[in-house]
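There's a structure below that I have some questions on.
Other chains dropped; remaining ones untouched in position.
Per-chain residue numbering starts at 1, and chain names A, B and C are given in the order in which the chains are listed.
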Amino acid sequence: MCLALPAKIVALEGEDMAVVALEGVKKSVSIALIEDAQVGDYVLVHVGYALHKVSEEEAERTLTIMAEAGVLTEEVRESLGEAS
Amino acid sequence: MTGKTNKACIEMAHGGGGRTMDRLITDIFRKHLDNEYLSQANDGALLPKASGRLVMATDGHVISPLFFPGGNIGSLAIHGTVNDVAMMGATPLYISASFILEEGFPLEDLEEIVRSMGDAARQANVSVVTGDTKVVEKGKGDGVFISTTGVGVIEDGLAIGGDKAVPGQAILINGTVGDHGVAILSKRENLEFETEIVSDSAALNGLVSDMLAAAPSISVLRDPTRGGLAATLNEIAGQSGVGMLIEEEKIPLKPAVSGACELLGLDPLNIANEGKLVCICNAEDADKLLSVMHAHPLGKEASMIGAVTQDPNKMVRMTTMFGGTRMIDWLAGEQLPRIC
Amino acid sequence: MKYITEFRQKDVSANLARAIAQEVQPDRTYRVMEFCGGHTHAIFRYGVQDLMPANFEFIHGPGCPVCVLPIRRLDDAIELAENHDVILCSYGDMMRVPGTKQNSLLKAKARGADVRMVYSTLDALKIAADNPTKQVVFFAIGFETTTPPTAVAVKKAKEAGLSNFSVFSNHVLTPAAVGAILDTPGTPDEPPVELDGFLGPSHVSTIIGTRPYEAAAQRYKKPVVITGFEPLDVMMAALMIVRQINEGRHDVENQYTRVVTADGNKKAQALVAEVFELRDSFEWRGLGQIPNSALKLRDSFADYDAEKRFDIAPKQSREVKSCECPAILRGTKGPLDCKLFGKTCTPETPYGSCMVSSEGACAAYYSYGRFRADQSEGKVA
């Protein structure tokens, strides 16, 4: 459930708040739920709170797997077997 | 001493029909909207004979916030009504304006709004020829409401209407969708976000006149305002008894509008525009029209977004960028930012 | 849009579609429940079903917090707004959901109740701070995703000494629901749902991690793939689950590795544990009472618990009789099985919660997929 979007932290504010940006749209959100938020981090934003950081490497890996899905089905299977 | 006493604001007497109101009319309305008709100061405006069939359109403007990136309720009230007249294929000439002011509204804000109306009217080549002002008690209004009515004339030979779309025709739009709605939402209390998006609010009569000169056989013109492109296409489909198939890829959309919609859980196709028009024309006219539109400042990003189809269910469908197909439905109820 | 548009690419979807088509066994069906309404929404909005083989069926699950809220709790919220002189703050999604006799928060507001739509619990706190003479109640709904923000707000209210803020908690827990669906016995009218696997929650799992699903996967021997909400995520997960089914496995796999880990967000979990505790049992629309499936405020936060602060009158709540929402939430029926669908029940005059939330199966089907009705035989997608 629950609408949540990845957005980039562009500034840290006081009191556990940060400004995130998505295509030039900036919004102030709470970072009270995550540890060690840094400018430049991508976070998943839900109801005005950052829920979790987004991992660049994992995203890349997932995209690679998808791109190769039709081709390299064996490799996909193996790499996913470890993930859960 | 209770402070705050010196900021002039609307009082009940400004709507009382006496000298206070007279002064308001002189100092603000006449000052910024002046023209030969308005200055007659009678119960209505006496206007010249009109050369063609008449067109009359009205809209109430109740926008919040009153001032937004790219305009304010005053310019919007002119644009909205000019556009509704222009969408009939007519040349807008005269505008009436009825103001409903809430007690306590700052006079300087009112003046700014009326000044914008004056500018917008001059740019659109229309005159605000008659008006009315009412004041309601604090708490019985929302600052300013403006109802504008436009009158225009339409040349013989044009036949434009929402019921005239036929399968095979092309569907054009003059630019990006959702800018106005996102600009407004960005300033809503409890929802504030920062964006560089400004409202597209603009008078389209100049563009329409170029388009009609190029292709007098245009079937439908409509401005996708409340309810956005989705509502407008569904309305036309319903009136004409046709279906439509549009392509998501072809719909001009600013990345920031897209971003704001993702963030709020809204669909850009449901979001209001105030400087956009949908044009349905014969397929063979589409290219000619697109080049006329591209040559106009308000049509630089014009695009052919799809075609009219035969469909007894009068549905509007869209091929998604993802490769699937979905319906484009009307807006369900009010647009509420959602969490899930 | 980084991490968004990449997961909506047409050429990649074609790629995945090809892989799925290759791998499904033509002689069997794949009945997969997407637990979350977010998946349902993505499937319809992007036309994912157009790209799937005919023998792969998405079964819509109960993972829409708006949909599973029992009508009595909504009636309670409406009563709070209307009869207790409070400012009731609600997420926009709940505003139009029909309660008993199609009452709703929006209707209560139209009649004069002070109901405010908020985007965040922080907005509700601000309203409380700005209206010190009014009681402000936050109508808290949602799964594990949405619970931590409520916990933060309660803690902040306590720290700030905001004595006019309270929470009407309806937070529920997803793993409990997975079990409940598979445990639901059939009736002569409604045979039990037959499922071959689950697409597991995406954003819920960012908080709780993947581990909590393992018990159910093992117990019921159903594969689970934790899946993102973008259309490519759904397709990739479909491929992964097809493979598990083909191989007879029932593992918990994670497609959504860019945000979900095995352990989830421990800081958020700790905050939730500090503020909330398990309810013995809670009613879910469609699924009935489920033990240990919901949260209430701990006694140490009793002052912020609207259920304790207000004397909410007991109700004779009633669903619309012919609304099939409950069966739809159990996965045993689809929107087209409902006589009211698209006739009296539409998103503008909804008779059930599934027609309101954009994650509800009926709403998704109505808004994005209605044109498929004539091609279908009474089943979803």
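In this section, contacts are C-beta pairs under 8 Å (C-beta built on N, C-alpha and C of every residue); 3 or more make two chains touch, one makes a residue touch a chain.
No experiment lies behind these values; they were computed from the predicted model shown.
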If each chain type is represented by one copy, what are the copy counts across the full complex here? A x2, B x2, C x2
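Here, only the chains that are shown with their structure count from here on.
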Between chain B and chain C, what's the gap in Å when you average each chain's C-alpha atoms? 37
Rounded Å distance between chain A and chain C, as computed from the means of their C-alpha atoms: 21
Where chain C touches two or more other chains at once, the residues are 1, 4, 37-38, 64-65, 91, 119, 123, 142, 146, 359
Sequence positions of chain A contacting 2 or more other chains: 1-3, 5, 22-23, 46-47
For the complex, give me every residue of chain C touching chain A. 1-4, 6-7, 12, 15-16, 18-19, 22-23, 36-38, 63-65, 91, 119-123, 142-143, 145-146, 148-149, 152, 201, 203-204, 206-207, 210, 226, 229, 232, 236, 239-240, 243, 251-255, 257-260, 262, 265, 267-268, 271, 359
Which of the residues in chain A end up touching chain B in this complex? 1-3, 5, 7, 19, 22-27, 45-47
Can you tell me which positions in chain B touch chain A when the two form their complex? 186, 192-196, 255-256, 258-260, 262-263, 265, 338-340
